[in-house]
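Written out below as structure tokens is the structure these notes cover.
Omission of a single protein chain aside, the complex is shown with its protein chains in their original locations.
After this line comes chain A, so read on.
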Amino acid sequence: MTMTAKPASAAPPEAASTSGFLDRVLKVRELAILVVLVLMLLATQLDNHAFLSEQGIKDLLLNATILVLVAVGQATVVITRNVDLSVGSTMGITAFAAGEFLRGGGNPLVGVLIAIALGIGFGVVNGLLVSLGQVPALVVTLGTLYIIRGLDSIWFGSKQITAADLPSGFADFGHNGFGAVPYLALLTAVVLIVAAYYLRSYRSGRDLYALGSSPEAARLAGVPVRKRILTAYIVCGALAGLAGALYLARFGNVDSGTGNGYELTVVSAVVVGGVAFTGGSGSVYGAALGALLLTSINSVLPSIGVSSVWVQAIDGILLLLAIAVDRVVALRVAAVLRKRAAQTRSAIHHA
């Protein structure tokens, strides 16, 4: 990242080494997941040579895309020190809405747009409730989780959409790709890169980090706090909506239970990916890597002969491990900074 590159002349050596140290820590956090992921995949490949075949890679990517999309949206919200628990419900209802539209012979592109628009609608509701209500996001979005799930049940009842109801081109889009790279993964990669670039290079993106880091300071600095929180929820809702449409394209099967409990997987992915739940730090790349890691475990375990009943337990262990590592690293960093500050002081003193 160019942001972390330093001009040669700017700083005294002491300060420079401190920031270099921090930069390393932050980069290492994302690099660590990547290393774990690569090691895991390589080890599995040694055990089972068919694992990383063209189809194998394609499956890994396909499995990851939807979770990555929702995780990117969730990360945007978590960076502002909030959370959106309604993403699973949103994904379910938007998948169903798009399915209903397509079953009636609608244009696939319009179907996707409908899903996104519906997601944006729920994002607006969440964003307004959180930013205006001064109520913890956890509680608000737990409420909307159930409301949206309820709407889903009322609207669709016991109806079900199957692949046979959908235009064939739509399903093809969900399965095919260029060689080992599915179209869905490409689309997700584009979204990921755009989101990362927005968060890094636009004032409003930087504001999200600022208000997650210190809401009070953000208010005093004139950051439009409510507007920014609303934006984060809209992004999150839109991506959950897009994910709903892609879910439909990939699986073809949707019922009123689709996406149940998905929000917890998403939050795990985001946290494993190093986006701090206390806001202000982490990146969507990290969240995407976290999502990739979690979904890859799902594929890895069966292929090395471990029963899939272990998957959830291992996900949980991974989550605790990630949080423990973050905590230890944070304490270490704080200790180092304190010591450095003390050294600088005494250096000034004795000068």
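Methods note: a residue touches a chain if its C-beta (ideal position, glycine included) is under 8 Å from a C-beta of that chain, and two chains touch if they have at least 3 such contacts; residues count from 1.
Criterion: contacts and distances are computed from a predicted model.
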Per UniProt, the name of the complex member that is left out, chosen from "Monosaccharide ABC transporter ATP-binding protein, CUT2 family", "Glutamine amidotransferase type-2 domain-containing protein", "Succinate dehydrogenase flavoprotein subunit" or "MlaD family protein": "Monosaccharide ABC transporter ATP-binding protein, CUT2 family"
Contacting the left-out chain in the complete assembly, out of A:S153, A:S213 or A:N298: A:S213
Positions on chain A where the hidden chain makes contact: 2-4, 6-7, 10-12, 15-16, 18-19, 22-23, 200-203, 206-207, 209-210, 212-214, 216-224, 279-281, 333-335, 337-342, 344-345, 349
